[in-house]
Each structure stands twice: as C-alpha cells, then as structure tokens.
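With one protein chain removed, the remaining protein chains of the complex are shown where they sit.
The letters A, B and C name the chains in turn, as written, and every chain counts its residues from 1.
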Amino acid sequence: MIALPATALASTAVEGIGQAFAAASGAQISLSLAISALLFVIGLVGFMVRRNMIIMFLCTELMFQGAALAMVTFARMHMDVSGQVFVIFILTVAAAEAALALGLVVLLHRRRETLSAEVWSDLGEA
Amino acid sequence: MVPTIFYAACAAAAVALLMLLLPAAKKVRMAGTVLGLASIAWILVTIVRAIPVPDSALGNVGMTALCAFISVAAAVRVITHHRPVYSALYFVLVVISGAALSVLLSAEFVAFSLVIVYAGAILITYLFVLMLAQQSPGDTGGADAVEYDRVAREPAAAVTCGFVLLAVLGSVIFAPPRSTADAAADQIAAVDRAWSDLGRMPDALLERARRADPQVRVVVPRSNGKWIETQRDLTAVVSVQRGDSDTASDLVLPPSLLLDNTSRVGMSLVTRFPVSLELAGVILLMAMLGAVVLARRQSELADDERRALAGLDRLAGSEASPARSRG
Amino acid sequence: MSADFPIPQAVVAPELAWVGLALLLPLVSAVLCTVCAIARLPGKLPAVFTVLALAASFVVVLRAYNAYSGPVQVPIFEWMSFAWGDGRFQQFTAPCALYIDSLTLFWMLFVTGLGTLIALYASEYMETEKGAGYARFFFGISIFLFAMSSLVMGDNLVMLYLGWEGVGLASYLLIGFDYQRPSAVAAAKKAFIMNRIGDLGLALGIFMLWANYGTLQYSQLFQAMNSGGQTVVDWDVSLIPFLLMLGAFGKSAQFPLFTWLPDAMEGPTPVSALIHAATMVTAGVFLIARMYPFFALHPEALATVAWIGGGTALLAATIGMAQYDIKRVFAYSTISQLGYMFLGLGVGTTYGACYHTFTHAFFKALLFLTAGAIMHGFAGQLDLRKLSGVRHIPGWRLVSWTMFIGCLWLAAFPYTAAFFSKDAILLKALTSTRWDFVFLGWLGLFTAALTAYYTFRVWFRVCCGPVHFEPAADGHHADASPDAHGHGNAHAAKAGHAADHGFHPHAPKWAISTVLALLAIGTVAAGFPAYNEAFAHGTNWAQKMIAGSSAAAGAQAVEHAAAPGAGANADHAALGTVLGMDAHTGLLVVGATASIGGILIAAYLHLLSRASADALRRALLANWFIRWLPICMERKWFVDEIYHGLFRLPLWLGSQVLHFGDKHFLDGVLVDGIARIPIAAGKLFRPLYGGALQGYAVSMVAGVALVLAWMTWVWLRGFE
Partner (left out) sequence: MSLIWTSILMPVIGAALVAVASVRLSKWISLLATLGSLAALTLFAFEFPAWNNGQYHPVEAGPAWLDAAGIRLSVGFDTVSLLLALLTAFLMPLCIIGSYTAVTERVKEYYGWFLLLGASIILAFAARDAILFYVGYEFTLVPMTILIAVYGGTERRVAAIKMFLYTFLGSMFMLAAIIYVAWEHRVSSGAWTFDIDALTATAVRLPASAQYWLFASLMIGFAVKVPLFPLHTWLPLAHDQAPTAGSVILASAMLKLGTYGNYRFALPMAPAGGAELMVVVAVLSIVAIIYASLICWVQTDAKKLIAYSSVAHLGLCMLGLFALNPVGAEGAVFYMVNHGLSTGALFLCIGMFYERYHTKDTDVLGGLAKKMPVWATFMVLFTLASIGLPGLNGFIGEFLCLGGTFIAEHDGQSGYPGVLGPRFAVIAGLGLILAAMYLLILLGKIVWGPLREPHHDAAHDHAAAQGTLPSDLSAREILVLTPLAVACIWLGVQPQPMLKAIEPCATRMLAKYPDEVRQLKEREAQMAADAADASNLAQLPQHGGVR
C-alpha cells in the first residue's frame, strides 16, 4: 500500500487512467444500489405473491439480479474486481438452481398436473 | 439522518405495487401503474438530489437512471403479468438493462456474461419448462390465465414486508458519503492491485513494457524481489534490460497500460478465489447430477401418479399388473 | 395507677409444681376417655375416670388453698419463649407456668368442685349414650376442665388465651354433641364463631399489652403497674381495656355477642349447667377481675363495662320473661346475671362481681340440673306450658324443692346468698358519685324484680298447679328445642301425644338425686361468707379472697381516682344513702321489695290465675301501641335477625360476588385473557404457516426486515 496524501490524489487527474480507476460519481453508485435493492425487493415480493412455481423461481432469479447488480456496484465503488468475480459465482448458483429447480418443478407438475405451489402445502408441518 | 421522503416514496411504491397485484379493475391497474412510475421516479430523484452530481458525470447518471427505470418497470411486469411466458420475457429485459447498468459501471465482462448466461441460457431453460408445463386452454376457464397465475397470494403482507425491507436497505444509501480520503485510498489500493496483478503475468508485463519502450528486451525482478512497483502518481516502475545491455534500468509504465476489465476478472478469479472457483465447478457438477437423478425419478413416479389419478389404489394396481412390472 | 395500692407480688415457687396436677388430671382423663372410645370399652368407665380425675383435681386445689400464703408463680416448662436481644422488649416469653393467687383459688374451687358434681350427675344423665358417645361426652368435659384450669391458673395471657379457646372448643364439641341434629350443629358453630369475635379482641388486647409492657406474664405486668406504670398517656394503652372487654363480652355472652348462649342450650343439660351457666361464661368476669388494674388505663373503660352489663341484664331479663322453654329461660337468666357481674365490675366492686359469680355458679348449676332432671324424666319436655304440678308426682319432690331453692336464690330473695352478692353490686352502684352508675343501680333493681318474676313463673308453672304433662314430640312446638339425647326422642316416638298413651315419667336415680341435694346444700352454703359478715360480723371469706388479689388493688385505685380522699376500705366507710336511709338498710328494703314483688306477681299470674296470664298477653298484643313490647320480648328483640341482616347476609352476598368475580373475572378475564393473547396472536399468524411456501417466506422476510430495521435505526442514529 502506498502512503499518498488524499489531497494529492483528489486533485491529480491522472492522464489515461480510464474510467475503471476514476472516482465514480456518488449519484451513479447510489442509483445503482437503489436499483439493486428494488430488484431484490420486487423479486422478493414476487416470490411471496406468485403461486406459480416457475414464476417463483423466476423471482428468485430477479433477486439474484439485484444481488449481482449490487456486487457490480460495489466493485465499481471500491474499484476492485472481486465484486465482479462474485457475480460469476452468482451466475453459477443461478444456473445450478435453474437446473435443479426446473427439474423439480417438472417432476411436481407431473404428479399433480398443476404448477401451483399451494397444492404441496401438505408438506408443511401444520 | 432519517430519509423520511425516501420512506414516503417507498410507501407510495408499495401501494402502487399492491394495486397492480390485486385482482382489480383496469382503472385501478392504470392508477397503480401511474403511481408506480411516479414513485420510482420519485425515489430516483430523491437519490440523485441527495448527492451533488458533477457535470462530467451527468451523462453517466442520466443513462443509469434510464436503465434503472427500464429494469424496475420490467421487474414489476415480471411479477405482475398473468402469463408466465411474458414474465420470462420481461425478465430478459431486466437482464439486458442490468447488463447495460454493468457496462455503465465499467464491468463489461459481467455485462456480457449476464446476457449470455442469463438471458441466453437460463431464461431459455425457463421458457422451455414453461412451454412444457403449459396449461391447456380449457384449464384457464376462459380467463387469460389459470387461477393461480391471476390471483396473488397475500399481496398486502408481502408488499408490506418487502417494502419495509426496501426502506431499510435504502437507508444505507443515505449514509454520509465516503470521504475523499477513503476514495483516494481505494483508488491507490486498486491501482496498486492492478499493477501487481500485472506483475504476476510476465508475458503481459513484457508486452506492456515494450509498448512503453520498444527497446525493452526483458523485464527483470527489481532489487527487492518484486516485478513491479507502484509510484505515488499511480504509474508503475519495472526493471528492464534494454537492447543487448545486461544492466537493468527502470522503466515507468503509465496508467493507460493497466490491464483491461476481463483480464483483471480472470486474474482475480484464478489468483484470489481459486478454491471458490473449484467449488463453483463442483456445484455445477452436483446440479447436473441432481438434474439427472430427478429426471430418473420423474419417469419412475409417473406410473404411480397416473395410476392414482385413474382412481386405482397402489396395492391393487401392483397386484393387477405383475406382468407389466416384470416387463 | 399509682404505687399507693400495690398489687401483691408473686414469689417464684417451683416446689408447688404439683398444683399443675389440677391441669394434668383432666387431660389424663381426656386421654383415657379417648382410649375407652378407641378400645370400645363398655360401661361407665369414662365417667368413672372423669369423675375421679376431677375430684382429684378438686382435692389438689383444696390442698393448694391450704398451702396458700401469698401469690406464687409456679414454672412448669417452657412453651413459647424466645429472645433476640437482651432488652425487655426483645423477647417473647410465654412459659407453661401457673400463677396462683387468691382469685385463682377462689375460681378454681368452684370450677373443679362443680365440675366434679356435674360430671357425676352426667354419669347417670348420659347413660343412654353408652359407648363412643359416652366417652366423647366425658372427653369433652375433661378437655373443658383442663382448658378452664389453664385459663384460670395460667401464668400469662397466652395460657389464658389457650384456655380461652380451649373452653370454646369444649363448648363447641359438647353443644354439638348430638351431631345428627342440624340445630345442634348450627348452635355449636354459632357459639364458636361468636366467641372467636371476642377472642380476636382478646388477642389484640394481649398484643397491645405486650407491645406496651414487653411481657405477658401477670407478675411482670403487675410489677410494671406497681412501679408507676402508665396511666392514660397513650392512645395505644388506653385501648387495652376495651379490647380485653371485647373478649370478655364474647365469652360471657354480653350485649353485642350474647345470642350464642341461648342457642347453646342445644347441648346436653349437664353441659349447659357446667359450661354455659356455672363456669365457662364467667371467664369474662375472671379476665376483667384479673386484669382489673389495666381497666384504669382509660377513664371510661369501666363505665362501658357497667353500661354493657346493666343493659344486658335488663335486655336478657325481658327476653327471659317471654320464653316458654325452661332451659332458655334459664339461659337468659344466666346472661342477665352475668350482666350483673359486669355491672359490679364496672361500678368498682370486684368483690361483689366475683362473689355473685360464686353464688350464681351454684344456684344456676342447680337450676339447670333440675331442669335437666325434668327433661330426662319427661322425655325431653321443656315447654313450661306443657308441664304442670311436677311437685305432686311421686319421686319428684326432691327435684321440685331443690328447684325451688334455686329459684329463690336466683330471685335474690332476702337473706339468700344471691341477695347479698347482688346487694354488694347494687349498693356500690347506688352509692356511686356518678349519676349514671346510680341510674344503672336502679335499672338493676328493676331487673331484679323482673328476674324474680320470670324465675318463679317457671317454678309455679312447672312444679305447682294441677298435674299435667305431655312428652315432647318432634315438631310439636318450634320454639322449645328438645334435648339432645336419643332417650328422650325414643320415648317421644313411643309415647305419642299425651300422658294417657301410657307415658310415665321416670324419677331420677341416685346420682342425679345426690348431686341435686349436694348442690342445694352448696347453694345454701355459698351464702356463708356473707352470713358470717352480716349476722356474726365475722370476716367475709370471699371478700378476703378477692382483696388479696390483683382485682382488689385495681379496684382501690379506681376508687381512689373516682373519689380522692375516700379511704381504702371503701365498702364500709363513707357509704352514701339510698332513699334517705342508711345504704345497707335502704337496699335491704328496696331489694326485698323488688324480689318479693316479682314473686308475688308470678304467683298471681302463674299459680293462682293462669288464665289471667294469657288474658294479659292477649290484651297486650291487642293494644296497638304496646304490642311491640311482647312481640320483641318473645322474638328476642330480633337481635339474631338484625345480625343476620347487618353482617351475615351482606358478607354472604359479598362472598358470592367475590366467588363469582374470582372465577369469572380474575381467573376468567384477567388470567385466561392474558393467556389468550399469545393464542390469539398465534391464530393471527396461523395462515402464514399453513404449509404453503410463501407463508414461511413472508414471515422470514418480515423477521429479516424487522431485525435490519432495528440495526439500521441504530446505525443511522450513530450519525446524528
């Protein structure tokens, strides 16, 4: 880590440094975070209100989107690519989930001829 | 500092979403749409106004806001549309606008992988399954979709919970902005990290050094054993031997020679998160195996299920058709 | 209270521990009776044990009397004693010990003596109850004697309290002896509960004495008084006499708390004679006499006693005039006579009060026992309208004439013992310097006339006139209650309605006759101390006994306070006048007039012209303005009804309300209501947990939102 006076950097417009290493605009970061939160919450609400199992999984994908966007935003905010790496992992999980979940959905659909999640409520303990 | 106005906007958005979710008249849905758009705009404006935007960033912010608008609207359609296929398609729109946002945030690799993997692969799978499980038109009872797609479940509770969560998450945005010093330290750390990433890629380093000075024959480690050292002005110094000379001399690399996004992501993936990468691979493998197992069960259960649907009980059925089970 | 009139100080005399046998013997007999009941020993064994034990205890008391030379304190064993410091107020001491002075002996003599005689009487009277019932009866009698001895001989107020409640228990067990009859059970209950009210007063008085003097032992209490203890200095202290008084009134059936005594006649007659006439009911008199010095702590305390006593005497006499049940008449006469004793205590003559107690014990026991004999012989008949001319039935002469003696004494016929004892009280009242005491004295004289009337009403009705009797039959008459023992009831069932159905009264046998004769002699002899004084100008034994005790010292102090300058020996000197005559002569004239007048009126109405008595009653009832009087007298001034309406009913209704409230409000609404909150909350969220996935999701999200909200709130506040 290089000890550099902050004032020196703020005023230094480094030639050719590129957008990735320029201080990002606070408003852009905030907006992106807000969108990620909105996507996440909308996905969440969707998960809670929709009764179609496939759509419910779609809503979880929406939440993944929100999370991924937040990761990207933070990566930008801190100028560190780790956030972007995490998006790749998110993609991995989403893909795995899609594979398994959709397989499961198809299985369930076969058994009860419907996609409604409620017909499976007898799996709950109540 | 409690952003009251933001909370009010969240509440408005919640009401709007609720109006869209309730099985109501078209007018209400229209009002909900208007209110929803207005409240999203309100949220965005609130955020933008909370932090002064320099003129140089106006374009970026404007584009971000536009993409935000599109992705949120599309997301709302995902959860409100009665026909699952349309939901999936709207989701593609969400992914694409998300990719655009990623580009705006200088994450080009992510943007493309989102479009390719999500919109291209995962969503297609969804669509495929949706088609597979499509209800026959008779099941919908004349409406545009089946009952469980039309009628939301406990929308009030869900919307309340969700938007309380949004308000809470959103509060974070209104924390005091990071100090310039923090941002500067971040920048220095990031550049240093990027230069040292480059230091671990000898070929790339040699290539960059030659770009800076075509005379460079070879890059050698510096006296302290490192390949590259970051300077205070964000440039980097490497030791090189030029021409035929055996003596090392310093060469300053300008920031414009830093690695691009995709390279850095790749570098980070294999140098900082190798175990995670392996685990991700294992997960995918497991998912594949799981899918195979599920598919097998599917065919085994199908008989049973069909028999139950036909009103035969399991025992009777198995006794009645020994030959078939043998076969 | 000043040290001018010192209370004789007690000496600690452990060598006199044998006097404790007077307590122990009845207890032993009680245990033996229990053994008899358990072992189902046949015969009269319990009676034998009891009579022997009581006689032995009487002998012990006699020996103690012989050995008596001054107040002694006899420690026996430690009962309740502990200390938490060295100070006088830092300990609680209530040993099992005896305090023997002349007052104690005076009381113990007639308690054990009469106890023995009445137990002997009961051995024949209760013979139909052989077996467990017989043993139970004598167990009760023994326990009673034990408790009474403890009450009288106890060294401290806690022992007195032990005896006080103990006699209450004996009374309860014996009144309810015939436990199958609901009226007996109710009477027993009533007696115990009303006594408890008084007991509470006594207990509070005891606490207050302890709080103020730091001790409960008589000797130390008196010492405190002698050494210039408090007079009226303190609100607390001046309450002491009133609290003790409440206890005394409860036990001795005085005005607010007297209604239990007539009901107590449900018990077998020997019990009525022993407990509810001769001994237990005088415990109140004993208490006040014993604690007399402390009644000077408030100037109006004794006046209150006098007023209550005088008032009760008149009230009970008026009721007694209108009763038809012999035992009830005698019961009211007991209340009335007890009123006299309290009047005596109140106006300052402890001698008069105690001596009257003494004489009363004999003649009232005699009267009850004769009534019992009649009841025993006439199958439980006690209605004086249905008995007549018993004197003329062969074998009943002794009963009639001993009853006559008892009646003469109760009527305070001139020169009987009761005449002298009553005189001592009235004389003191009439010659008092306080106008209200004089008024009470005249009231007492009027009451004496009433007493003479109703006493002889009974005797003339029952013993004289034409021979006529009906055995009692169940439900035959409501106001006279049949006696307890099954013998009478069995006869009644057989005998039917009238004498000509073959019913023959059986005359008393040797035990009853002997006891009646002995008691008659005792009754006459009880006057000896007074005769000795009045005719032989010798010493009055009773007065001497009282004068040597705490009672007298207190009386002198009261006297001194009332009329400073009068000598200590106030009974003889400086007497006032009555109707212008010398006090003694005047009272002799007036008292004799009242007594003889009452007897003459009774003779006219109930012997010579019985029809006129009924005519008089009818005339009184016909007169609109005066009819309240006979009605009230016959209905006992509605005291029971008033108590019922004033206390019992509101309390009972209140209890019902509380019971309802406890069940339905406190438990039903509050407790169960609070318990229902989580249930209701659970029901509210129940749909979320119906098994549908989203329900769980909603609750999870809500939880996360809440936790995050809280965290964010804290975090945001950090920036302010």
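One rule holds in what follows: a residue touches a chain if its C-beta (ideal position, glycine included) is under 8 Å from a C-beta of that chain, and two chains touch if they have at least 3 such contacts.
Keep in mind the model is a prediction, meaning the values are calculated, not measured.
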item	value
Displayed partners of the chain not shown (whole complex)	C
Contact partner of the left-out chain, one of C:17, C:48, C:200 or C:303	C:200
Among C:614, C:641 or C:662, residue touching the chain not depicted	C:662
Hidden partner chain, touching residue among C:35, C:52, C:185 or C:438	C:185
Absent chain, residues of subunit C that touch it	77-85, 87-90, 92, 132, 158, 161-162, 164-166, 169, 172, 176, 179-182, 185-186, 188-189, 192-193, 196-197, 199-200, 203-204, 206-208, 210-211, 214, 236, 651-652, 654-656, 658-659, 662, 666-667, 670-671, 675
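FYI, only the chains that are shown with their structure count from here on.
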item	value
Per-residue overlap in subunit B, given as positions that touch at least 2 other chains	153-154, 157-158, 161-162, 165, 169, 172
Set of subunit C residues in contact with two or more other chains	692, 694-695, 698, 701
Interfacial residue positions of subunit B with respect to subunit C in the complex	1-2, 153-154, 157-158, 161-162, 164-165, 167-169, 171-172, 174-176
Subunit A contact footprint on subunit B (complex, rising order)	17, 21, 40, 43-44, 47-48, 50-54, 57, 60-61, 64-65, 67-68, 71-72, 75-76, 78-79, 84, 87-88, 91, 94-95, 98, 101-102, 104-107, 109-110, 113-114, 117-118, 121-122, 125-126, 129-130, 132-133, 135, 146, 148-149, 151-155, 157-159, 161-163, 165-166, 169-170, 172-173, 177, 179-181, 183-194, 230-234, 254-256, 258, 261, 264-265, 268-269, 272-273, 276, 280, 283-284, 286-288, 290-291, 294-295, 297-298, 301-302, 305, 309
Complex contacts: residues of subunit C adjacent to subunit A	686, 689-698, 701
